[in-house]
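Single-structure report; data block below.
For this depiction, one protein chain was excluded, whereas all remaining protein chains were kept in their positions.
Chains here go by letter, A, B and C, matching the order in which they are written, and residues are numbered from 1 within each.
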Amino acid sequence: MTDSSSHLERLVALNASAAFNRLAHFEVVAAGDGTAEIEMRWSDDLTQYFGYLHAGVIAALLDTACGFAASTLVGRVTASHFSMNCLRPAVGRRFVAKGATLRAGRKQVFAMAELFAENEQNQRVLVATGQTVLVPLAQESLER
Amino acid sequence: MTDSSSHLERLVALNASAAFNRLAHFEVVAAGDGTAEIEMRWSDDLTQYFGYLHAGVIAALLDTACGFAASTLVGRVTASHFSMNCLRPAVGRRFVAKGATLRAGRKQVFAMAELFAENEQNQRVLVATGQTVLVPLAQESLER
Amino acid sequence: MTDSSSHLERLVALNASAAFNRLAHFEVVAAGDGTAEIEMRWSDDLTQYFGYLHAGVIAALLDTACGFAASTLVGRVTASHFSMNCLRPAVGRRFVAKGATLRAGRKQVFAMAELFAENEQNQRVLVATGQTVLVPLAQESLER
Partner (left out) sequence: MTDSSSHLERLVALNASAAFNRLAHFEVVAAGDGTAEIEMRWSDDLTQYFGYLHAGVIAALLDTACGFAASTLVGRVTASHFSMNCLRPAVGRRFVAKGATLRAGRKQVFAMAELFAENEQNQRVLVATGQTVLVPLAQESLER
């Protein structure tokens, strides 16, 4: 078990090492034992054909929150399964993805995440939920 | 039923209207009644923390192939559920996502897609599969 | 909004009307606005090949908890998508499935459920989680 500031420091570095996360301006804002929180400001570059946040970016936020949450417990992971429910159109000035680990096994880790959209009045609404099955990379050596 | 060239023309325009699809350089290369095919060249900007294609971009390719496949039958759609299995590390010089409609109902459309990575020798390997539940937008008016 | 005893009464009747729920001895033990709780005692008849609860019965418990939770808000529903994560082997003297509605839209309802196994000491452990996309039957008339 590690203290939260050390988790946060490590995830901030991990986040900076991912080109897509830099492109989309993901920010790690909180981390705990088995949890992580990511934020992203609205960007007109990341939309689908009628101006909402693109499903791929919703997936990226949820998947990253899950993966980072898991990595506080088991180190680097890779997702083998990802699913999400899109509850409402994803619009807002900022998005917050909160990930939590459900079970960290030796071979597989299960995590889930919620994505909130924040409006100009700082009100948050749940826009999507995600689930992942992750594989720890140490045992895995990038081969499945 | 519409001829394929008209499907393709319409999807090319739809694709061009999505900011994220332009950013990631998605190209619609084929379309039929209930099917669509998207390609994307490798880009170092779209990677995760150890240099593979980011899960969010894998999701974006699969989801777009599903949505475009469905839209050839029922017009504009939005995904309410998306899931994917990541079978192998997503690396290659080019990616090809092939979407197909499983069932186009009045209220919901089911589609699936396969993502192939292509190497320098033009060999293709299946790296991920995706499934979507989509809602046609006419009936929906962007409100769920 | 209806009081909880009336929700419970209605779900008990609904549960009794489903042949499989009778066969597997599902019991509705709690209901609220958007929530429902199902219990089932262990039965040797419902196992898979090494003696744990069968994945189909895990799915049945999670799906029923989701559907019943949703039906307290929108009446009869049918699942169009179901997914589950099996976190631990499902063994115990009793199982408890707790369902909650995430979003009840006009065309689609999103619900999730947790399945707990209870041991001889009444200790509960989370063994599986499930998610559903449901379609209200009034608008649907059993046709998708």
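Note that in this section a residue touches a chain if its C-beta (ideal position, glycine included) is under 8 Å from a C-beta of that chain, and two chains touch if they have at least 3 such contacts.
These numbers were taken from a predicted model, which means no experiment stands behind them.
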Residue of C:76, C:94 or C:124 touching the missing chain in the full complex: C:76
Residues from subunit C at the interface with the omitted partner, ascending: 14-15, 17-21, 23-24, 44-50, 54-57, 59-61, 63-64, 67, 76, 78-89, 142, 144
Contacts of subunit A with the absent chain, listed as residue ranges: 80-81, 83, 103, 105-108, 110, 133, 135, 139-140, 143-144
Residues in subunit B touching the chain absent from view: 83, 85, 87-88, 102-103, 110, 112, 126, 129, 131, 133
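In this section, only the chains that are shown with their structure count from here on.
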Between subunit A and subunit B, centroid-to-centroid distance (C-alpha), Å: 21
Distance between the centres, which are taken as Cα means, of subunit C and subunit B, whole angstrom: 33
Inter-centroid spacing, subunit C versus subunit A (mean Cα positions, whole Å): 28
Sites on subunit A at which at least two other chains make contact: 83, 85, 87-88
